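All protein chains of the complex are present and in place, except for one that has been dropped.
Moving on, here comes chain A:
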Amino acid sequence: DGVAVLPAPQNLSVHSTNMKHILTWSPVVVPGQTIYYSVQYQGEYESLYLSHMWIPSHWDSPIAKPECDVTDDITATVWYNFRVSATLGSQTSAWSILEHPFNRNSTVLTPPKTEVTKDGSHMVIELEDLGPHLEFNVVYWRSEPDAEERSKLIKNGGISVHLQTMEPGAKYCAKAQTLVKAIERRSAFSRVECVEVEGEALPL
């Protein structure tokens, strides 16, 4: 097969946010030519028991861009290794391996984008859809001294969820954070959002 005259890709690294993991590397440049890349991975099990075995990434190879979404390859909270090789016609480079194995428990968790609205006298929240791994903890309260905070676990984003029924003349607030059970972590809270129902406050 092709003699390895093509340089191997360098500077492999994984960028992970909200459990979406992107492997990137420095492109191999041959003027006027398109370079294709192949990506393979190895979980901690393979590195312990089957160190010779590398598995083709779910992301269809060959790839023309110097990046690959490896989210579907990483299905356990253990260490994963990745390697990339470059191909130009019959020439294939050596494999280049990720310098430090990656574990999904290091993913960056961002507070979710939220939209708190009112539907008549109902307080409603909508959260952005961040994919199957992420759930949401929503904390909400009536804006008054010694307010009692309540919380609700929301399994999916992208849908409107009723939080509570509101009384006229009162202000109600909410904030949310992402939860990832698989790695037992949660994000910071989003900024607080409030809504108010017009009208006279009810007599005590």
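Definition applied: a contact is a pair of C-beta atoms (placed from the backbone, for glycine too) under 8 Å apart; a residue touches a chain by one contact, two chains touch by 3 or more; residues count from 1.
The rule is simple: contacts and distances are computed from a predicted model.
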item: Protein that the absent chain corresponds to, by UniProt name, given "Translation initiation factor eIF2B subunit epsilon", "Ribonuclease MRP protein subunit SNM1", "AAA+ ATPase domain-containing protein" or "Interleukin family protein"; value: "Interleukin family protein"
item: Sole contact to the chain not displayed, among A:13, A:91, A:110 or A:137; value: A:137
item: Touch residues of chain A, complete complex, unshown partner; value: 43-46, 49-50, 53, 55-56, 58, 73, 75-78, 137, 151-153, 179, 181-182
